[in-house]
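First, the structure itself, so that you have it in front of you.
All protein chains of the complex are present and in place, except for one that has been dropped.
Entry: chain A
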Amino acid sequence: MAAVTRILIRHETILGILFVIALFVMAAQSDRFFTTANLLNQARLMTEVGLIAIPMTFVIITGGIDLSVGSIMGLCAILVGVFWQNVGLPLSAAIGLSLVAGTLAGFANGIIITRFRVPPLIATLATLALYRGLAEGISQARSVRGYPDWFAQLGQGEIAGIPTQLWLFALVAIAGIFILRATTFGRTTYAIGNNEAAAEFSGLPVERTKLLIYTASGFISALAAIVFVSRVSTTRSDMGNGIELEVITAVVLGGTSIFGGRGMVIGTLIGLCLMQILQNGLSLSGVRGDGTTVVIGAILIVAVLISNILGRFAND
């Protein structure tokens, strides 16, 4: 156990050092980078991926995966628009209902995975298609615009000089760190990832824990959708398309083992920042958005390779 902890610390130390190096390189490359305005803006841009990455850390630690997060985001974004504009509910009620819908979508994932014993990969691949299909079917590819000014506060405004959604993100991240490190729920999460059968035989509530984690993943994805809609002031059914890749990359880059049992929220946060800096750096040096997805894909493979090699050393 001590060896594993050491590896974990080392992984995070390496990441931390990489992060500092990246900061320096970026600052040297462009004088537009190391400004408060740019850094806060980057933090604003990474909030949606960051929010979902917190429950995804839990999901991957249990040895599972949730590919449907982007589709839940798209569905919830559409629902806000539909409830508000087509049904005519007040916007706050529309947001509330959309959060409920996202939570239910995550709950459905959890039920399919725990009750019907469908592997998470396939279960969430199927719901990825289903939820995105619902989003497309309900919206008929029409977008909704014209949200009131108060709603824009969440995605575009500031509180005490810090982007509003960063406060929300900080809250979710701190809750994640606390739950994973200091509660029985957190320890159960690790136990499931290390050896699910053993966890079950020791009387741990394996099914309930997994159900809660996937439900939380749905809820936070809905929350990310609200932040996203508020930031860009429009809803479209293709929102969140492919975001699962960025989320999983951040989590794995942060040292969480894709095989489960190992990982920390702090690592995810560092992985997230590293990825955002890289994207920012690439776009400042003229690489377009699509080019950065190539880099993210490459980082994901390299991160898993490094984590495999580190893991093998830990076993030796």
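The definition used in the following text is that contacts are C-beta pairs under 8 Å (C-beta built on N, C-alpha and C of every residue); 3 or more make two chains touch, one makes a residue touch a chain; residues count from 1.
Simple rule for what comes next: contacts and distances are computed from a predicted model.
This complex has a chain not shown, and the name its UniProt record holds, of "Autoinducer 2 import system permease protein LsrC", "Amino acid ABC transporter substrate-binding protein", "2-oxoacid:acceptor oxidoreductase subunit alpha" or "Methoxymalonyl-ACP biosynthesis protein", is "Autoinducer 2 import system permease protein LsrC". The missing chain, though absent from the display, is touched by one residue of A:15, A:73, A:94 or A:134; that residue is A:134. Although one chain is not drawn, the whole complex shows that of A:18, A:91, A:104 or A:126 it is A:126 that touches it.
The omitted chain makes contact with just one of the residues A:21, A:198 or A:298: A:298. Hidden from this view is one chain, which touches chain A at 65, 67, 112, 116-119, 121-123, 125-134, 136-137, 139-141, 241-242, 244-245, 248-249, 252, 258-259, 288, 290-294, 296-298, 300-301, 304-305, 308.
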